[in-house]
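Questions regarding the structure given below will be posed in turn.
Heads up, one of the protein chains got dropped from this complex, but the rest are sitting where they should.
We call the chains A, B, C, D and E, going by the order they appear; numbering starts again at 1 in every chain.
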Amino acid sequence: MSAIVELEQDRVVEGVYAVAKKERRSTRAGAPYLALELVDPSGRIEARVWSDVDLLDSRFAEGDAVRVLGRVDRFRDRLQLEVRSLEPAEGLDPAELAPAIRRDAEELDGFLEFLAGELSHPGLKATVARFVADDELRARMRSLPATADGHHGYAGGLLEHTVAVATICREVAQLHPRLRADLLVSASLLHDVGRTIELTRGPVFKPTEEGRLLGHVHLGLRLIEERAGPLEASLRAELLHAVGSHHDARAARTAEASVLYHANQLDAVAATRPVPD
Amino acid sequence: MSAIVELEQDRVVEGVYAVAKKERRSTRAGAPYLALELVDPSGRIEARVWSDVDLLDSRFAEGDAVRVLGRVDRFRDRLQLEVRSLEPAEGLDPAELAPAIRRDAEELDGFLEFLAGELSHPGLKATVARFVADDELRARMRSLPATADGHHGYAGGLLEHTVAVATICREVAQLHPRLRADLLVSASLLHDVGRTIELTRGPVFKPTEEGRLLGHVHLGLRLIEERAGPLEASLRAELLHAVGSHHDARAARTAEASVLYHANQLDAVAATRPVPD
Amino acid sequence: MSAIVELEQDRVVEGVYAVAKKERRSTRAGAPYLALELVDPSGRIEARVWSDVDLLDSRFAEGDAVRVLGRVDRFRDRLQLEVRSLEPAEGLDPAELAPAIRRDAEELDGFLEFLAGELSHPGLKATVARFVADDELRARMRSLPATADGHHGYAGGLLEHTVAVATICREVAQLHPRLRADLLVSASLLHDVGRTIELTRGPVFKPTEEGRLLGHVHLGLRLIEERAGPLEASLRAELLHAVGSHHDARAARTAEASVLYHANQLDAVAATRPVPD
Amino acid sequence: MSAIVELEQDRVVEGVYAVAKKERRSTRAGAPYLALELVDPSGRIEARVWSDVDLLDSRFAEGDAVRVLGRVDRFRDRLQLEVRSLEPAEGLDPAELAPAIRRDAEELDGFLEFLAGELSHPGLKATVARFVADDELRARMRSLPATADGHHGYAGGLLEHTVAVATICREVAQLHPRLRADLLVSASLLHDVGRTIELTRGPVFKPTEEGRLLGHVHLGLRLIEERAGPLEASLRAELLHAVGSHHDARAARTAEASVLYHANQLDAVAATRPVPD
Amino acid sequence: MSAIVELEQDRVVEGVYAVAKKERRSTRAGAPYLALELVDPSGRIEARVWSDVDLLDSRFAEGDAVRVLGRVDRFRDRLQLEVRSLEPAEGLDPAELAPAIRRDAEELDGFLEFLAGELSHPGLKATVARFVADDELRARMRSLPATADGHHGYAGGLLEHTVAVATICREVAQLHPRLRADLLVSASLLHDVGRTIELTRGPVFKPTEEGRLLGHVHLGLRLIEERAGPLEASLRAELLHAVGSHHDARAARTAEASVLYHANQLDAVAATRPVPD
Partner (left out) sequence: MSAIVELEQDRVVEGVYAVAKKERRSTRAGAPYLALELVDPSGRIEARVWSDVDLLDSRFAEGDAVRVLGRVDRFRDRLQLEVRSLEPAEGLDPAELAPAIRRDAEELDGFLEFLAGELSHPGLKATVARFVADDELRARMRSLPATADGHHGYAGGLLEHTVAVATICREVAQLHPRLRADLLVSASLLHDVGRTIELTRGPVFKPTEEGRLLGHVHLGLRLIEERAGPLEASLRAELLHAVGSHHDARAARTAEASVLYHANQLDAVAATRPVPD
């Protein structure tokens, strides 16, 4: 069994992967083939089915787990898997095969709880605690990405990104005592909470219908409004405002909202921009 | 003697201040008056000279230290000083009266040295060390603002902002091991070093002629090029690139340059955006 | 008693108005005065208090109803009222003195009900009906403007603008049978419903604290979510999407959302752009 | 004979179509083929000629009517016609085969006349009447699209779009009595009249050389200037201004010009933005 | 009699000037005064009437020539004329008093003719010749500015700017033989010809009603279309295209149109951007 990250050119491999994308195409000469993206916890690889297309096409759908036999080739500087045979991998949960975070999720989860525990304002502490105590939501943070196809685009990326942005905000609050630290850290911990109902489980991470139309910002505001009972009205508005403007620098009217905007940008570029060898 | 931060409406005060701005104007009815901005280490206040204008006008220039007797009034929700008498304050250095940093400069200076000392790459460490060992440049960092009329616009703001940006970058480098930490921290420590030759001492902090035409970004690159002898060519180019694009997100081509851009923005908004009472 | 719309230059007038704005200023020569904006249902006029400033200043606040004696002057091509005496107008509701809609509010209210009654989709019809049946909300639509200082900036402007946008959308749905008419008309009827909790009653129409931070778009989404129980999930998301993107053309992903965006713009420019004499 | 709208996958069909686009290409392996877009009044379909390429290529040109035998295939989720044989369709006018309006052109023509007839201002009425009475121009409105490859991109789209924009403007003029209704409706009826000399007949709707360089806005202004004899100078300038700024919101200086701009946008998005199934 | 360019502070002067702007204002204390801009061929000066305001106001209008006695003062670093007495200057043409070109208009006129004479393409030569032979239009080019309040904003600026842009274009055509020199030079000679019917004579240079609504670009296209009889259709379209896109870089589709755009910008910045002492 070969992990994707270990595949090498010109080798014949056998492995179990999830189908993150599946598209039926034709060559210019008219022959049909399948263009796939296969994933496992270690990474992603493009794959092609050139033979027995109709037969194999009928055996699996996007999102399924499959057992594959094929040969690793190179196409435009990237590895590609030429599939020879393929069958459903019974009894496996495809979401377990989604590309996964490389850092220790336990440790990140612990740090999330530490940051939430540090809060001292009672209303903010209680509001954040309702999210921290929600086991299902916490499980989604460990299994969803921060963005479907941008930064932190792997299972658990949502947890990793949330902890990173909150860590940066906490540092900035220490450097700038004028900022309301509890408001800022609470907003950073909750800023992407809408992702938990915007996206579905891997390997495809497709947005829900509601997610596609309303986006994670609005869905996050809805979740916070449902749980912000313990919070006085004015601070609730500030918290919602910071979360609501975290993708729109010009909408931010408070220092904390502006800081959250830039901390979010900062973590995204740190994760994605090129680092030369 | 009254510190500006302690002035209250409807009081007669006497104090020694520096003249940060001076302009001669006329009322619509044709009477001349002087519009001033007075500063001391604790803050800034607008002032007006309505009587004996010609006499008082001849006694002092923008940038001078003056001894003032006047009455504090309120104009459009802000305090304003109505000057009754004014004379040069002999023997005082006006730069000492510039609005000053509120944090402990010693501590900031110590943290700057700590950050420079942590660097482990020999070429970067040696290059940064040449700046850290330059007592005149270090003194300028303690006496100049980060921007003449934007964020950190007081004496020592340059030092405070530099340390804050470097602290944020160091934190981000710990969160993202893929980043080249020494390059990022070095670039952050030097990113505004051009300010030391762009701006002149307080209380006015006027740009030099060269500063006005070339700007602190280019002047900083020049300073780094003069002192980057110990650094191999490719890393020197990376360092210059990060400093050179710290005001232009789209020009940044490396993760470290992008991170520096956003860390700089982050510290600026944290210092200036409104925090409701 | 003189209505504002009937004031003429060089006349001495007496009237009862509401104070829409009040600011204490000083002349350059140092004398304090009050700069006011006075309103009544017929319009707005700038006013000045030059004498007895401290005495008169203490008698009333922004938002109050006042009885004024003064002289109408002209300043930079606009009429201005020079106040000679001013006292609180006891027993009057200042909101009754806010500039008001010129069209017949009854008729507009009737047309709103007609448009809501025409809907045939059960879930949309029931959702809209909950708003139409809410007497307090309906009263707010008659007493609030569509924008505090833009188009339809008078009491009842919210009702007038809502009916106009819905009328345009209904027309467009008839021209384009491909559009989902009930969705489009429902979204147009509810698009500005958040204004009812964003703004406070006249004459000042100040935003609430929550209104200032969250804006009418988010507040409208919250109101719709609270009342959209009868609506199936996918259509609820479409309705929320159209309302949520009515100020952001690029966010609109459906034809109905795009049409609402442009219908809203169309009614705003029709109400405000200059029509030469 | 098969209408394009009725073609189904995996069927062999025979039909008469017009060639809206024709391009000779090569596969990567070097074999030449023809990439076509075929149209008839019911729609459009991509087509490919893989065999006898040189022979078939010589038989027809872009814009011709052709008789085709082929098989319907699917390529990237869209139907595509694999051409087996193809010959010129003698005696047919290719323009008759252009994709055509689905609404009743007679009815639209009648409504155009109704709107023109409603005008009461003598100069505007007379000016518009000169266009309405121009049979050739009217015929072009029935046979040209509103845009060559955007909204209303089929024969008669120009007429349909013109009537729709004028209908919306008439409605807005009723909602806003401050608007000069005759000016607004006249401008809307003439706003795209330049299209009649910008574009050539279908199936290709290629712009004329002059159309490509000068655009329909300028060409429309020229046509109006030639026929606006009955109109007093100031109103002629207003009419030209509204037509001249109907693609440039910022250039519009009058309410009527702004309304026309947005009504044009509104009709375009209503026709083209996606409507989910 | 004192030319404006020779006025000095603290002198009493008498002169004959034209009134380029006139506005009645009030001081904050309520006293009316007149704010004027006076011009003569040598320059411009702000002026104020503080006394006998009602009497003097009734004696003259914007655009008149007046005889003034006053005292030169300084206000915010600029000279200002305090008017003591003022009366109409009978028998003078105010347009003769507009600020005028400093270069020799004869010489510029000669160079314009030289450039037109150099053209060798018969159609372009004949078209341009119709403008060159139009004495009234030529006179307007000598008496109008290139822009009412931007670059070359004085009588004759239109002629000077036209010759300069054409000179630059001729030079560029020599450097780039691929350009169609006659087309480029013709377009440059005619690019601002619409100004001759957009603007009225000095000293105010107000736009005509048509000028305000349609702008000089469209008016220039109309003039060229009226006179381009000798020109074949395709070249006429090219000429109109270049003139029509000379304020819109993105609309330019030919090299000549792009060059004209930049040559126009180049001459404008060369005339207006600051040159340090």
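To be clear about the criterion, contacts are C-beta pairs under 8 Å (C-beta built on N, C-alpha and C of every residue); 3 or more make two chains touch, one makes a residue touch a chain.
Worth saying up front: this structure is predicted, and the values here are computed from it rather than measured.
Only one of A:27, A:85 or A:174 touches the chain withheld from this view, namely A:27.
Checked against the full complex, the one of E:128, E:172 or E:240 touching the unshown chain is E:172.
The omitted chain makes contact with subunit B at the following residues, 209-210, 212-214, 218, 221-222, 225, 233-234, 237-238, 240-241, 244, 253-254. As for the chain not pictured, it touches subunit E at residues 164, 167-168, 171-172, 175-176, 178-180, 238, 252-259, 261-263, 265-267, 269-276.
Methods note: only the chains that are shown with their structure count from here on.
Graph distance from subunit B to subunit D, where chains that touch are one step apart, equals 2.
With centres computed as the average of Cα coordinates, no chain lies farther from subunit A than E. The angle needed to superpose subunit C on subunit D by their Cα atoms is 180 degrees, rounded to the nearest 5.
A count of contacting C-beta pairs for B-C and for D-E identifies D-E as the more extensively joined pair. Chain geometry summary: the mean Cα position of subunit D and that of subunit E are 42 Å apart.
Between the Cα centres of subunit A and subunit B there is a gap of 41 Å.
Counting partner chains per residue, subunit D has residues 238, 253-254 touching two or more of them.
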